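Read the structure below first, then the notes.
Here the complex is missing a single protein chain, while all its other protein chains stay put.
Here is chain A:
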Amino acid sequence: MESAPILKLEHLGVTFPNHPVFNDLNLTINQGEIWSIIGKNGVGKTTLMRTILHQLRPTHGKISYLPSQGEVTIGYVPQFRNIDADYPLTIKDFVGLNLTGWKLPWLSAKERAKVQKILDQTGLKQLAKRPIGQASGGEKQKAYLAQALVEAPNLLILDESTASLDPVTKTELLDLVTELNQRLKLTVLFVTHDIPMAQKYTQHYLMMTPGKVEQGPIANLTTEKVWEGENV
């Protein structure tokens, strides 16, 4: 399927004080594609995602967002998150936090329906009233995903979001992401160490190694390649 680019990275480089993370990274992501971002711990995957999110300013190069209409809205499920276990914040409220704007403090009926729908889709219906701080690791991951999706973003970035999920839940969530991808042409960047999963659910890969990045269709990502380069 031919598709327009939604995100373009040109000669992108990020350097922390005395520590170059990556350099001259070129990447074009088309709308509706699902990419896996792989590479060893500490190679710079999260750094790259944060750069795409404007949380870090690139030292070199540029990032262009090329929405086919409106603007590129990004949903991001970060790798780490701090939430106080005692907060009186239910999973439902947590998901609704992402509905911001210069609006009344309380959610409108339409917004509440949005939250309800995404809770249903992510299998959180029964847990809607549970405090987020008391949810299990996997339940929290689902809530994070639901929060990122509630605003219907057109680019979804998942940073190792399935690492703590059981196989059944993992499949359910990935099926949901795949469905949104097919139905709404949601573009997905998936940071992961799970090669079989990347092969099953994603179409392209970006493999980061110190000093160089490699990319291609997922079929080219053989297990040998991953192990030979010690890249995962």
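Annotations for the structure displayed:
Please note the rule applied: contacts are C-beta pairs under 8 Å (C-beta built on N, C-alpha and C of every residue); 3 or more make two chains touch, one makes a residue touch a chain; residues count from 1.
What we mean here is this: contacts and distances are computed from a predicted model.
Only one chain is not pictured, and the protein name UniProt records for it, out of "Phosphate import ATP-binding protein PstB", "3-phenylpropionate/trans-cinnamate dioxygenase ferredoxin subunit", "ABC-type Mn2+ Zn2+ transport system, permease component" or "Sarcosine oxidase subunit delta", is "ABC-type Mn2+ Zn2+ transport system, permease component". Of the candidate positions A:Q55, A:S136, A:Q182 or A:T222, contact with the unshown chain belongs to A:Q55.
Listed residues A:H11, A:K62, A:R81 or A:K117: the one in touch with the omitted chain is A:R81.
Check A:L99, A:A163, A:L180 or A:I218 against the missing chain and you find that the one touching it is A:L99.
Residues of chain A in contact with the chain left out of this view: 53-55, 76, 78, 80-84, 86-90, 93-94, 97-106, 129, 131, 144, 147.
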